[in-house]
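Structure, as structure tokens:
One protein chain omitted, others in place.
Order of writing sets the labels: A and B. Residues in every chain begin at 1.
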Amino acid sequence: MVQDVDHGIALQMSAISKSFPGVKALDGVNLTVRKGEVHAIVGENGAGKSTLMKILAGFYHPDRGSIEVMGTPIGVMNPREARDLGIGMIYQELNLVPDLTVAENISLGAMPRRGPFVDYRSLAANAKAVLKELDADIDVGTRVGNLSLSQQQLVEIAKVVSRNPSIVVFDEPTSSLGDKETRILFNVIKRMRESGIAILYISHRLQEVMEIGDRVTVLRDGSNIETRDVAGITPDEMVRLMVGRDLTEMFPKLDLSIGDPVLSVTSLGRAHQFEDITLDVRAGEIVGLAGLVGSGRTEVARAIFGLDPAESGEIRVRGKAVRIRSPREGVSAGIALVPEDRKREGIVPDLPVRENFTLPLIGRITRFFLILAGRERATVQAFADRLNLNPPRIERPMGTFSGGNQQKVVLGKWLLAKPEVLILDEPTRGVDVGAKADIHRIIGEFAESGGAVLMISSELSELLAVCDRIFVLHEGSMVAEIPRQSATEESVMRAATGQVYA
Amino acid sequence: MMRLNIGTIGNVVVRYRLLVMLAAVAVFGGWTLDDFLTLTTLQSILDRAAVVGFLALGLTPILIAGQIDLSIGSIMSLAAYATIALQPDLGNVPAAFIGLGVGILAGVVNALAVVVFKVTSLVATLATLLIGASLALLISNGQPASSADPLFGLFLTDNFLAILTPRSVLFIGAALLMFVWLKGTPSGRNLYAVGSSMPAAISAGINVNGYIAGVFVLSGFCAGAAGVIQALSSATGSPIAGSVLLIPAITAVVIGGTRLEGGRGSSLATLGGVVALGALTTLSEYNGVPSYTQAVYTGLILILLITLDRIAGGDEGKTTRTLRSAAVAKQTQQGGTS
Partner (left out) sequence: MSLVKSDPNPGPAPAGTLTAGSVLSVLSIPLAIVALMVLGSFVSPSFLTARNLVNILNAYSAVGLAAIGSTFVAVCGGLADLSIPANVAMGALVALGAQTLVGPVAAALLGILVASLGGLVNGVLIGYVRINPIIVTLGSGFLLLGLSQLLVGGGIVYSEPSAFGSFVAGNLLGVPVAVWTFFVVALILHIVLSRTPFGRWNFAVGGNYEASAASAVPVRFTRAAAFVLTGLLSGMCGVLIALSIGQARPIIGAGYEFVAISAVVLGGTSLFGGRGSILRTVGGVIILALISNLIVLIGLPTPSTGLATGTIILLVVAVDAYLRRRTGAE
């Protein structure tokens, strides 16, 4: 037994491999985390970070490899057992009961009793003790639903810490936090580190990794590339290790002639979401809309399309002012939106591809109230072939297709509506490489034919490669417009995190 | 600006609706009737609240857990009929216990349908509502049973400490007991967690299915109790005793402020809601308003309140909602692996 608390190994994951049908998510990943260190894990989307953490949390079982926690080998475990082993997880999305108090949430599932009753005094004392340990100033009697998001996150952390974990995983904890809240969070993490807890810190924000991390492991394509001391690495090096290839090879950029403005948005605003948004997209142009999760980028896209209409400001399409208060008005103004959450907002799984395709414009293939079945079938089949729908069976229920093919149909359904402006919110998330190339080709063709494209993506490398200009949002405001020539991962990230210089 | 004002007023009315209703009834009653604001009136209101009260009490934990039980009226009818019809064969007291047992049994059936067969509680209890009602009519041949010993249950409505009767004491006692359970014990608190955020409850190791099954059995028991009390105090076992009480029971719970979406509510609020609705009924009877009107205003109050709840709830606690949707998203992630 090693007695040295500060430098003992808390977690050892060796040669972990995991495959899903068609995808090798992890390929022989090794990870060693010491007690009392903040170990950052970075990598592009799809590099395998979340799969690795889900294995650690007991949600997935690795195909191969071994896990040791505090020197003890761990076999197959479920989430409950992982928790009992002292592994705590803090996700982006919180897992709290809004209608119970802070104290009740912290002890949920194991409330102290006196006789048959809840011992409210020690319940509150427990909660206060944990929160004090975290230096968090929250009234333990408040309903969690009344707390701000960052306070809720502190409660979530307190919940995990109260179980005396030896390893805590933070998965993108700052994605919805402002600067001040991030400071508070970092102080909490430092305190946890001092008390000997091993911390795994997953983030896209390399500046944060530089600041809070002791060591960093870079994952790429399901393999660990390197583990280094943070003191000996620069953000640029990290990016190079993460990307590992020439971006332009992946996303070939078409050189198109750019025409007149098609979409012009002036001073668009919606309470509590975004304000004073001004942007324009010209014919043949692909414009990026960047920003952290929660910066308001999705909300802006939804407002332009009419899903959650704007409350102030003006939208013009080809110079003509249009009023958009519903998707129907958005469609008739010539705007289309491919939404962020495909499963939830993109497809109707039980309906066949054909009916999904014609949903927005069913009125256009109707005579005397009746749908023209023959024309519908022919149009959709022709379009499905153009999109390389695989398999090309338009009568099959949408839900039986792969994510990439579902996305092609969502894209295709809007192209069929012949919009002037195509807004894409995370168009290639969770899509395999082949379908990704198809989707980029389709978007390129649309721009080539004179359409205007506004594209949101969390994958900065994708935006940098595809876009002619990038607008950057931070906390609901437009903070930068960066032309292609001067756009780099760093310049966009700086703007997105609110560190804009002049 | 205009919208904000309406919203604020709506919010105030929604939040203090119990007081608003009670005050309105008291003022209107005192104004139209000389002898309305008396202890006798209070006694009568409380006494008559007992039957609907038990139905509403059973419904309270159901709604807190985010479920619904539409079958309580039918269960009450079955229990009421059993309580009287079995008296000659079994004796008065055993028959009453059978009435309670019928309620528990029906609750078990609901629990099975919801927890084991995974039928949404709305649809499952809609079906058991019909099954129960038909069963009561079948067994009774559509005829109410009259007690051979009509004096046995009369004590339930006797005068007791000026404003109470034994059956109103039972109801108020049950409400207090439930209050202590819901607010003071771990299982009570866990029930709120189940209704407020099921994924959080599951990840905290709470046996969610057990709680949901439990509240259905409890609701069946309460409906059985309502049936037994109603049958004994009227010395009649009507096979349609509970059929018109479902909506008043739901309305009373909603007046109290228990949320249809789960996670919030209190049995004392239900007690208040039952009394408020009872006061309104008593007031309209004293004023000679035909009984059909009660159905009209009860339905109107219900629809008005859930509409207001919905509109006011739309502004309140955006974090609550984002939190909830995020939690649901996570549950679907986890659900696949367990």
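Criterion: contacts are C-beta pairs under 8 Å (C-beta built on N, C-alpha and C of every residue); 3 or more make two chains touch, one makes a residue touch a chain.
Note that this is a predicted model, so its numbers are computed, not measured.
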Looking at the whole complex, which of B:14, B:62, B:75 or B:135 touches the chain that is not displayed?
B:135
Hey, which of B:30, B:150 or B:299 is the one touching the hidden chain?
B:299
Taking the full complex into account, find the residue in A:62, A:145, A:294 or A:360 that is in contact with the omitted chain.
A:360
If I consider the whole complex, including the chain that's not displayed, which of B:127, B:169 or B:268 touches that chain?
B:127
Could you please point out the subunit A residues that touch the chain left off the display?
20-23, 25, 51, 60, 307, 326-328, 330-331, 337, 339, 343-352, 355, 358-360, 362-363, 366, 369-371, 373, 393, 395-397, 399-403, 413, 430, 432
Chain not shown, touching residues in subunit B
68, 70, 113, 117-120, 122-124, 126-131, 133-135, 137-138, 141-142, 246-247, 250-251, 260, 290, 292-296, 298-300, 302-303, 306-307, 310-311, 332-333, 335-337
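Heads up, the rule we're going with is that only the chains that are shown with their structure count from here on.
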Please tell me the distance, in whole Å, between the geometric centres of subunit A and subunit B computed from their C-alpha atoms.
43
Taking the complex as given, what residues does subunit B use to touch subunit A?
180, 184-186, 188-190, 192-193, 195-197, 199-201, 203-206, 263-264, 317-320, 322-324, 326-327, 329-330, 333-334, 337-338
Enumerate the contact residues on subunit A facing subunit B in the complex.
59-60, 78-80, 91-100, 104-105, 108-111, 113, 116-118, 144-149, 152, 272
